[in-house]
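Every protein chain but one is kept in place in this view of the complex.
Labels A, B and C are assigned to the chains in the order they are written; within every chain, residues are numbered from 1.
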Amino acid sequence: MRRWQLAGVGINALKLNAAPVPTPGHGEVLVRVKAAAINARDLGILAGHYPNKPGVVPFSDGAGIIEAVGPGVSGFVAGEAVMGCFYPFWESGPADENNRTSLGCNLDGMLAEYALVPASGLVLKPATLDFAEAATLPCAALTAWTALYTEGGLRPGQTVLVQGTGGVAIFALQLAKLSHARVILLSGSDAKLERAKALGADVGINYRETPEWSAAVLDATGGKGADIVVEVGGQDTLAQSLGSVRVGGRISVVGVLSGLVAPVPVPPILFRHVTLSGITVGHRADFRALAAAVDAAGLKPVIDRRFAFEDAVSAFAELPTGKHFGKLVVEVDRS
Amino acid sequence: MRRWQLAGVGINALKLNAAPVPTPGHGEVLVRVKAAAINARDLGILAGHYPNKPGVVPFSDGAGIIEAVGPGVSGFVAGEAVMGCFYPFWESGPADENNRTSLGCNLDGMLAEYALVPASGLVLKPATLDFAEAATLPCAALTAWTALYTEGGLRPGQTVLVQGTGGVAIFALQLAKLSHARVILLSGSDAKLERAKALGADVGINYRETPEWSAAVLDATGGKGADIVVEVGGQDTLAQSLGSVRVGGRISVVGVLSGLVAPVPVPPILFRHVTLSGITVGHRADFRALAAAVDAAGLKPVIDRRFAFEDAVSAFAELPTGKHFGKLVVEVDRS
Amino acid sequence: MRRWQLAGVGINALKLNAAPVPTPGHGEVLVRVKAAAINARDLGILAGHYPNKPGVVPFSDGAGIIEAVGPGVSGFVAGEAVMGCFYPFWESGPADENNRTSLGCNLDGMLAEYALVPASGLVLKPATLDFAEAATLPCAALTAWTALYTEGGLRPGQTVLVQGTGGVAIFALQLAKLSHARVILLSGSDAKLERAKALGADVGINYRETPEWSAAVLDATGGKGADIVVEVGGQDTLAQSLGSVRVGGRISVVGVLSGLVAPVPVPPILFRHVTLSGITVGHRADFRALAAAVDAAGLKPVIDRRFAFEDAVSAFAELPTGKHFGKLVVEVDRS
Partner (left out) sequence: MRRWQLAGVGINALKLNAAPVPTPGHGEVLVRVKAAAINARDLGILAGHYPNKPGVVPFSDGAGIIEAVGPGVSGFVAGEAVMGCFYPFWESGPADENNRTSLGCNLDGMLAEYALVPASGLVLKPATLDFAEAATLPCAALTAWTALYTEGGLRPGQTVLVQGTGGVAIFALQLAKLSHARVILLSGSDAKLERAKALGADVGINYRETPEWSAAVLDATGGKGADIVVEVGGQDTLAQSLGSVRVGGRISVVGVLSGLVAPVPVPPILFRHVTLSGITVGHRADFRALAAAVDAAGLKPVIDRRFAFEDAVSAFAELPTGKHFGKLVVEVDRS
């Protein structure tokens, strides 16, 4: 079988290697991968910002068919269609220091024709999605779900501010609309704002035309502010996000696109009783809940581009351009 | 002005009396009532089961237009369209012994041409509803909202079991569908089940044909059980509800239609880690949230019959027949 | 090695058998048991009320020293002092249908000289307790912890009603006093009430002298009622518990000592907005938290009697007498 491995730092360290198809050990499941998806974290790993295992197979996200199960595995059988979990040992409950091991970083990931995954790190594929669509869920969709529902307690009629049109952002838009929330979406492109509106966004703000966009968010909410802000930026956005959130509201930090140290004005956090919460994807119980919601509501992930397995390097090159709207997928096996 | 008053116990104690239009005192608002709605509790008050004030004006539920505001009232002005709050002194937070005063029981209610309501007991009418529709929300819709969202934490893709087709039940169905939950609905009438499906119910169970309906609920949920049961009955239903709820699930008790003492099998509560929670309507912060959700989602309350103000006694007579599907409304002012 | 096994139903089905010391398989840990403790559930298993595995080794509760670890086990090494978890596959988060496997029922338990336990079902022994004391924690103490803290959200200054002086009850008393809660304790014995007061109980009520004890609880709380009731009874107590809890309060059902079907008056659940919640012990993350609290506070479990390993049958005979105050322990290895 073939698998991509990261032998060092940078895009040139990505190599497509041959390897024998492994045999699942105790508690392991062998998955024949059909599709995999890239996330911003994969760029961070490529850049050497994470303590990844040497020669790691990239990508936390993928979906495929169970080829074989190892000893001691119950609950899964060969032939079932599954997705991998970002954190294969985080079953439920709060994030803690015991559940931080992740696919595509500490453990080999899904950018391979076959992947060995702990049985505790699999969830059945939603029946209404194909493999490429399902491959987009493990990191981006679950992050949005955790931000909105598990930590945000989103209810119908609340207002969500979504930043941009990347993977997490578009899932945040779609998942918020599942509950009839109002969604305000930021983008630097009017064309992308139009696409977002077609997906249900109620208000679009072009941050290039309106760099002080917190005022526009207040306008759109009767001066009150958004209930939940899904913050993907950091340095360039956090101060505006603080000006956009309602008293007692919540900013869910899901990314650091724009720099690592943000000058944060502390008084609005304090005086507006704001909660700022870092979101690290989510746990398997929520991933199951998300998969059930996808099926119940018929939610369709938005895939911007599909790359061939041999061309996976192009996905790494494409993601930082920020041209995409939704997810980039690598089709590992198009059969 | 004219108002209905309850001068004793039983339907013959209902009298339509004349009274001067009152002047709002400090913190009070005078509302010209356009429509009012009856709830099961109003039958209990009629029967003398509640410690109501003598000669109380019935009905917690109503909507109208502000005629005048008393001294010290801020946030409301004459001409605004409003609904009354079931508990006018319960602003937010948990139920406690300090927020139990209710309209139509301890305080005069809405079955009158003019009502004096504490300013803390008003919420703006949803713009998308007319007065008759808005009049149905204060008790039944807010009860369903509290059960599903505030206490139940309902998320997309979960399963809700709804019992019957009365006011709370139909709101529970509609509000659960707002979040793309799956709804299983019980009724004794196939015709009502069809109407419920037209409103979005995913599964209908006729409890006359299937008296051991917990088995049918398990069948419909892959053996797992419902996440939330909205329990309206009591004696006749609680044991079946306990058999219908998933491990770790929740039964929200919103009514006692079928008797006051239920023989409850304790082991399933214990061994299935079930939470059984009595729901007393809800607070004003949630009523505002509900009103926002109604507007955002375009939810339309289901009104079964409308009665003339002079004929309000007929609403008391109709409700116990159980023939209705949704709410019974008294149109106080049809202009 | 020797182990007790339950070969059928009833006390005569308990047999002390010889068996080879097992070798831990993948993910398993071999524990040399020093002490084990009995709980009411063990009587239910003895009576055939549970779907236990044939020939099960009884007792969910025990503590000992790791003798060996199987392949794939990380985080534990030979020589460490540990306690078993009631549910060895419930790491954290809500109870659900996937985490119900328990020691001493579906899996062999701790009433043996050596026990094989999944590594996910062990927690380090508190340093401040000996093995007999630690053996009392897995079921009774964790149940009380879950009821008071995880589900009850107990805070200093609240009032807890504790029923009786069995294992869960005495832990509920001690754990509630850790947070400076007020504790009202019921017992049928004045001598036991005195002992409970010595442990910190603020108010004692003799339910034999005061069978309508809900009135006494209201008296002791200024008419308001208790914030949390730890309900161990069922048929004989639930109605009184409902009369003892405050508006918006919580009854945690931790046992069914007095009968399986309780005639429950539904109106007080509904009209007082009461939550009635079945508690099934708890998860490993909470067990770790409990162990940390025991060490931090110097809490000492109350052991009523200690039995020799060979005499474990006497623990089964003693428990139903209800004479005990606190826990009954079997000392497996007194060395």
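FYI, a residue touches a chain if its C-beta (ideal position, glycine included) is under 8 Å from a C-beta of that chain, and two chains touch if they have at least 3 such contacts.
All values reported here derive from a predicted model rather than from experimental measurement.
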item: Sole residue of B:Pro94, B:Gly188, B:Pro263 or B:Gly298 that reaches the chain not shown, by the stated touch rule; value: B:Pro94
item: Candidates C:His180, C:Lys300 or C:Lys323 - the one touching the absent chain; value: C:His180
item: Residue among A:Lys197, A:Arg272, A:Arg288 or A:Arg305 that touches the chain left out of view; value: A:Arg272
item: Of A:Leu6, A:Ala172, A:Leu238 or A:Leu319, the residue in touch with the unshown chain; value: A:Leu238
item: Touch residues of chain A, complete complex, unshown partner; value: 94-97, 100, 224, 234-235, 238, 246-248, 253-256, 259-280
item: Interface with the undisplayed chain - residues on chain B; value: 25-27, 71-72, 91-94, 96, 283, 285
item: Footprint left on chain C by the chain that the document does not show; value: 149, 153, 155-158, 175, 178-182, 289-297
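One rule holds for everything that comes next: only the chains that are shown with their structure count from here on.
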item: Other chains in touch with both chain A and chain C; value: B
item: Interchain centroid distance [CA atoms averaged], chain A/chain B, Å; value: 39
